[in-house]
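Everything below concerns the one structure shown next.
Of the protein chains in this complex, one is absent; all others appear in place.
The chains carry the letters A and B, assigned in the order they are written, with residues numbered from 1 in each.
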Amino acid sequence: MYQFKVHKADKLSTALDLFNASDEPAYIAGGHTLIPTMKQRLSAPSDVIDLATIPGLDAITLVGDTLQIGAMATHAKVAASSLVQEHCAALANLAGGIGDRQVRYRGTIGGSLANNDPAADYPAAALGLGAQIVTDRRTIPSDTFFKAMFETALEPDEIIQAIHFPQVDQAVYLKFPNPASRYAMVGVMLTRTAGETRIAITGAAASVFRAATFETALTADFSVSAIEAVTLSAETLNTDMHASAEYRAHLCKVLIQRGVEALTA
Amino acid sequence: MSGSLIGKRVLRKEDHRFVSGKGRYTDDIQLVGVTYAAFVRSPYARADIKSFDVSEALAAPGVIAVLTGEEVVKDGLGGLPCGWMIHSKDGSEMRQPHHPVLAADRVNYLGEPVALVIAETQLEAKNAAEMVMVDFEPLTAVVNPATASQAETLYEAVPNNVCYEWELGDEAATDAGLAAAAHITTLQLTNNRLIPNAIEPRAALAEYNSGTDEIILHTTSQNPHLVRLIMTAFVQIAPEHKLRVIAPDVGGGFGSKIFIYSEETALAWAAKKLGLTIKWTAERSESFLTDAHGRDHVSEAQLALSAEGEFLALKVKTIANMGAYLSTFASAVPTYLYGTLLAGQYRTPAIYVEVDSVFTNTAPVDAYRGAGRPEATYLVERIVEKAAAEMGLDPAELRRRNFIGRDQFPYQTPVALEYDTGDYEASLSKALEMADYDTFATRQAEAASRGKLRGIGLSCYIEACGLAPSQVAGALGAGVGLWESGEVRVNPTGSVTVLTGSHSHGQGHETTFAQLVADRLGLPIEDVEVVHGDTGKLDFGLGTYGSRSLAVGGSALSVAADKVVEKGRKIAAHLLRTDVDNIDFDAPVFKMLDSNESKTFQEIAFAAYVNHDYPSDELEPGLAEKAFYDPLNFTYPAGTHICEVEIDPDTGVVEVVQFVAVDDFGTIINPMIVEGQVHGGLAQGIGQALLEQAVYDDTGQLITGSYMDYCMPRADNFPDFKVGMTCTPCTHNPVGAKGCGEAGAIGSPPAVMNAITHALGGIEVDMPATSEKVWRAVQTMRTLKTA
Partner (left out) sequence: METIELKINGRKRTLHCLPNATLVEVLRDQLHLTGTHVGCDTTQCGACTIHVDGCAVKACTVLAVRSDGSDVMTIEGLAENEASHPMQEAFKACHGLQCGFCTPGMIMSAVDLVNKGCALEPSAIREALSGNICRCTGYQNIVAAVMQGASEMQEQSS
């Protein structure tokens, strides 16, 4: 890693001030994306601003129907939370399948969403569950949060405080891991609320997206047969040494079918 | 007492230090005044170096020196040699490009080192390495081995990029066999390129003592003596007696730490040149780029069969990728470790193989666990299984019809080797039983009811270990004899220090060799300590590779222990005032025949060092004996592996649901350690079949440069393996051992791929059988079924 300074923020406003006073600042949450990129010298911030020292950012609470998860909650904490398990088991399962055991103790939901890695799991959760991303200055609906590969609606200095997950009737997350990295080669979050189906797909394209044609068909008729003829265009999907776009498109459909089967079983 | 330790599951003596964090690997060694090196590497697969500008780097904080390829030239360092001369079929010598320690004017693969920066801290060295300005002029790279001989010539001395065009066997007889065949099975396949990935990255720590003019190089090596020999005799960084090489605890090798690399050599040279102590530890990304890769063959083969399924002839044509330079043993791998194994376990009367080895702008390719033998086994066992399917024969039955029978040994194959012993039917039968082969159809039907395609595949492998004998190896081009040294040094109190030229980096020699010697001398294993891995302590040794350690190194110790007993008898005779013929060694006691008098081993040891009344013309003091054991032949471990897979037809995901391995390793000293070796080999072999591959793009950039893309097998990729043994002891070494280190990696890939092909109704995919490849094969299978 190159040289940099580490600043410990004690509150959000301090973090913002530190960020805006630095040449090449970077926030650090769990650090499990930032540190590896810095070690490989792909990223060289001058100032690293530690958000872990801000109290209260990792709380998990239920407010009314809404599950509110603090941005600094680790994957392990979300996976083990009885509140999450009770109100959205699919989300707990998703968190429990990110990376590996050691990574889950450090990686955070806020860090994952702010990074928007095209193969990360949490973007599928946020988009599929229709979450609201609450920042230091506003609330951003997940439908407008994810912009492009590693790009979100966040301003450069904006900090995610919490993610609000509304209650859904049913949800399931199915992941087809890349055999090497164990990131999602394709990951599908499928949810139902008041008869409406939402499907968010990660790993398959430059950024997480909703599978509109499948959503329409399943909202009309939530059954495997309803999507028999529905396909996902491979045109905008990723091709790499692990999977072609065509194969990814196929896997998306298979996972959606399996999700429907799981929720109708 | 003798015999009480052989075949016992003795827990490993070395484990306590490893489980408590007290292992001492190269990077763990901390020396006062150490400085750090970082290498400047080529970002291109092929480029001319127009100039170096090191001024900015030299001025950077903490930087002590920058050495480039130009200094290597100035100092007149020799290149890194290949130790095995192969001749082409026209009799000409193989062509070998100069392999510089640091490139000066041309780079030939991605990551090739061109300079090193030495600084006070690791960070400063790495920072400054980025400041070394190298003016590269990129050139078109040759990457694909299959077309390399038609591509632009990379080296003036190597026309058409061909290292050699080698052949073995009788082409006319083979063609006659093909002409007479009732059935010919043909097969095209690639043997995927692999990256060894020992979890400890390569490292070196070089000290120079100007007072004694000695360099001490601590390094991650499987054979420190060879490191010393090549660095001194060939590269000529120092006289041999002024370089001590220590390989301390080494975190896995699998072949990749046999070879002599640029980085370690450059470090030893720089330490002396600059009078410094210098450390370098590879980052994993450097390991991916520069550790010698393995396999990388493209082959086609024809197997001729009679109407009854008798093998008549096998004809093979292989292109082997050597990478950019010839690594230390590279030339031998696709020839003497490959072509000679194409008879497999069968009586095939005529075999002919041609191997064209070519250079490409990729990392050098050399021996990786199995080295040539997995490639041979993969080809033979795939084509045999395919022939069975084509002829409608049970694959086990077809093999049985062609096995070399247990009463046919010694057996001379048509490809140079003479197998000493074996019982292939015994391993096959046992494996079929352990795999419940007869009831496979029931399991297949049950899987089908769950929507899964289930397949079963066999592999009856043979390998050749303990390359031998030296005379033959020399005639075939080996640069060194292939013996091993050993010393059994009895201390005055009767404890024993065993010194071996065979290095242990996971194989458990400190236990197995102690068992062997303790058993022979009748001592508690706690009293025997094994020392290895230090040219300052040991006689010349040839190190650990090719599953040779017990068969060759263990045999040397066995002979040395026998010599200790002989000397002990003489000392006992002297002490008991009798003739040596009257002394019998009933471990651990030297007994005088027809008397109650005896001497314990401890008494003899003590007497050996403290007595002062020896008849000096007959008996020297001391009790330490050496042996240099030169094996009479290869050893031939063999066995049967049976794999069952289930394929999810919707996704193409392959799951290994059962794996049975039955191996004949001859005499086994420690079954616990042997089973562990089998497990590890299987994981690497199944990993090759399903997960692993090194991929370069068309410009020679490595796509699989980290664990994000190179798929390393993890715990959840495997079921528990079922491992069984049969035993026909090796007939020509004193231990009866054959070697077990590589068998798992040799036997398993064809078993897995045959199982997949079986599940796919004969549709073939190449390794690794990724889910996408298998899914596409399922589509093809379904199209063919409906057509």
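Please note the rule applied: a contact is a pair of C-beta atoms (placed from the backbone, for glycine too) under 8 Å apart; a residue touches a chain by one contact, two chains touch by 3 or more.
Because the structure is a prediction, the values reported are computed rather than measured.
Undergrad: Among B:60, B:181 or B:682, which residue is in contact with the omitted chain in the full complex?
TA: B:682
Undergrad: Any idea which of B:149, B:285 or B:578 touches the chain not displayed?
TA: B:285
Undergrad: Specify the residue from the set B:145, B:201 or B:294 that touches the hidden chain.
TA: B:201
Undergrad: From the listed residues B:249, B:484 or B:772, report the one that touches the chain absent from this view.
TA: B:249
Undergrad: Name every residue on chain B in touch with the hidden partner chain.
TA: 11-12, 14-25, 27-28, 30, 123, 197-201, 249-252, 254, 281, 283-285, 505-508, 672-673, 675-676, 678-684, 706-708, 712, 714-716, 718, 720-721, 744
Undergrad: Which residue numbers on chain A touch the omitted chain?
TA: 1-6, 28, 31-32, 35-36, 38-40, 48, 50, 52, 76, 99-103, 105-106, 181-182
In the analysis below, only the chains that are shown with their structure count from here on.
Undergrad: Using mean CA coordinates as chain centres, what's the gap between chain A and chain B in Å?
TA: 44
Undergrad: Name, in rising order, each residue of chain A that touches chain B in their complex.
TA: Touching chain B: residues 1-2, 40-41, 176, 179-181, 183, 241-244, 247, 250-251, 254 of chain A.
Undergrad: If we count contacts the way the header does, which residues on chain B are in touch with chain A in the complex?
TA: Spelled out, the residues of chain B in touch with chain A are 123, 127, 130, 285, 650-651, 691, 695, 703-704, 707-712, 770-772, 775-776.
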